[in-house]
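Here the structure is laid out as structure tokens; the discussion comes afterwards.
Taken from a larger complex, these chains appear in their original positions, while the remainder are omitted.
The letters A and B name the chains in turn, as written, and every chain counts its residues from 1.
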Amino acid sequence: MRLSELCRALGLEEPAVDFELRKLAPLDEAGPEDLSFLDNPKYAHLLTATKAGAVLVAPAFAEKVPAGSAALVSDEPYLKLAEASRFFAPDPMSEEGADPVIGEGSRVAEGAYLGRDVVIGKNVTVMPGAYVGDRVRIGDETLIYPNVTIYHDCEIGKRCILHAGAVIGSDGFGFAHTRDGRHVKLYQLGRVVLEDEVEIGANTAIDRGTLSKTVIKEGTKVDNLVQIGHNCEVGPRAIVVSQVGLSGSTKLGRNVVMGGQSATSGHLEIGDFTQIAARGGVTKSLPGGKVFAGFPIMEHKAWLKLNAMLSRMLKSDRKEKQ
Amino acid sequence: MRLSELCRALGLEEPAVDFELRKLAPLDEAGPEDLSFLDNPKYAHLLTATKAGAVLVAPAFAEKVPAGSAALVSDEPYLKLAEASRFFAPDPMSEEGADPVIGEGSRVAEGAYLGRDVVIGKNVTVMPGAYVGDRVRIGDETLIYPNVTIYHDCEIGKRCILHAGAVIGSDGFGFAHTRDGRHVKLYQLGRVVLEDEVEIGANTAIDRGTLSKTVIKEGTKVDNLVQIGHNCEVGPRAIVVSQVGLSGSTKLGRNVVMGGQSATSGHLEIGDFTQIAARGGVTKSLPGGKVFAGFPIMEHKAWLKLNAMLSRMLKSDRKEKQ
């Protein structure tokens, strides 16, 4: 799609230049064929240095768009980004591209589905009802159980195990909102990368990155029914127990342990070797090497003391009333 | 099934009249060919006005069944309703009915399954491994990702997106209990309606209504791994974040936001534009336009104060002990 077409589709003033747009990208990753955007003023310092071919910005920032970039000015740049995003979303079920390439010793069950341009390594097993989307790559010796869905463009490492019903690469939950309360989908154009020796539990869902990637690093083990939001980075060698929910853009460091049903707010970081007890609700970034619990999150020792204090208070409260 | 047959099957006294029963229905919706029931005395006022052909009631209410209705009297009317319900459940995999009707521009992948009497609009995509049950209708431009299951009789609007592994129309969790603790299934005879522009996340489950419908209204967006119980009404334009659980018969108003892992008790109502913070446990109906948090639920400001108070108390408790 050409820049001029996009501007017409979004009702934006057409800039003087025109070119074929390649993709959406963040300010610091965009190149001269890409469209970028500034929504959060916190990132304004990235604007002046961007190499993006065009940038969606609010009027207040129009002057700061560098000379080589076309400024696309809107009162609602994030909404316009969402409207633009659908033009960059690939067909989820392409009819073009090559037949799959399947390595030696691999078995793809009848009743499994492989998309176009799929590349599968050696000694891989893909069981019935599994769906492997267009351009997916799967490393050697990986085992895909039945009814797993791997969306287009995702990458699965070597010696991974994906249990039944796992979904890799579903859309992150991203919407812009109109003034009258309508939610406009920000098409999720990134992907998911599972590095080597990752295990994913039954019916777990891992969302693709918005523009970039969600990464589950080497040797990380994820249990059943876990939610991992878009743009997360998990591991290496993290342990994520059943029913955990990681909000978007969470970073878990090396060997982090998330107990069952624990969760994180978005855009925070948990340091290496940290452990979150079951049900812990992580409301802020945490340093490495400690054990935390509770909601809001606190050190595990504090949580134990809090519970002991409440228990004592409850007993004396009862006595007072007697 | 004729009324007399049903009475014999359930071990109930046969009434004087007899006719072919059409369906189960609540007192205020039942017609002269329908069977209804009174279990909760709270709804006794509906009994005297019902148009139901027959009504299951406890002995105390037998006299109040109007003249045009046959009273089916039992000490355990709800249990009898459950026993009756299975006679009204359709075959989940019918062999009768017409081939699907598929609109122009629609693509149904090889390896997707369409039931009998299915109607699919224009420019719909149904991906491999998706199951579309008997009599399901899908509106124009809707996208069904792989391994989605849509149970019989459900209705999907236009421009909806259903992510992989989503289940639409599974049975609500409804049982009557015998005196010796056995659970007798109340067959779930309703359906699910997703209105236009609804998005449903990966591995989310939405149960069908018991006798009527579960409705997700226009423009509502539901994230991954969410549970929506039978008879819920959600939206329009609600936002339901990952791992939320809505108990049966919950009503969420316009633009309600449910944060991650939040939940509701059953049979309550949340007013328009209300926001429930992550992990909030909604234990009562809530007015519109406010922000709530915590479990039991309270205003978000109160929850912040509660946590600050506890934190102070914990500090002074530690000092006292030193």
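Please note the rule applied: a contact is a pair of C-beta atoms (placed from the backbone, for glycine too) under 8 Å apart; a residue touches a chain by one contact, two chains touch by 3 or more.
All figures in this text were calculated on a predicted structure; none of them were measured in a lab.
> With 2 identical chains placed here, how many copies of the sequence make up the full complex in this file?
My count of identical chains over the entire file-defined complex is 3.
The rule is simple: only the chains that are shown with their structure count from here on.
> What part of chain B is in contact with chain A in the complex they form?
107, 109, 111, 125, 127-129, 143, 145-147, 161, 163-165, 199, 201-203, 219, 221, 223-225, 237, 239, 241-243, 254-255, 260-261, 278-279, 307, 310, 313-314, 317-318
> Under the definition above, what is the set of chain A residues touching chain B in their complex?
Counting only chain A, the residues touching chain B are 92-93, 111, 113, 129, 131, 147, 149, 151, 165, 167, 170-171, 173, 175, 181-183, 185, 203-205, 207, 225, 227, 229, 243, 245, 247, 261, 263, 265, 281, 295-296, 302, 305-306, 309.
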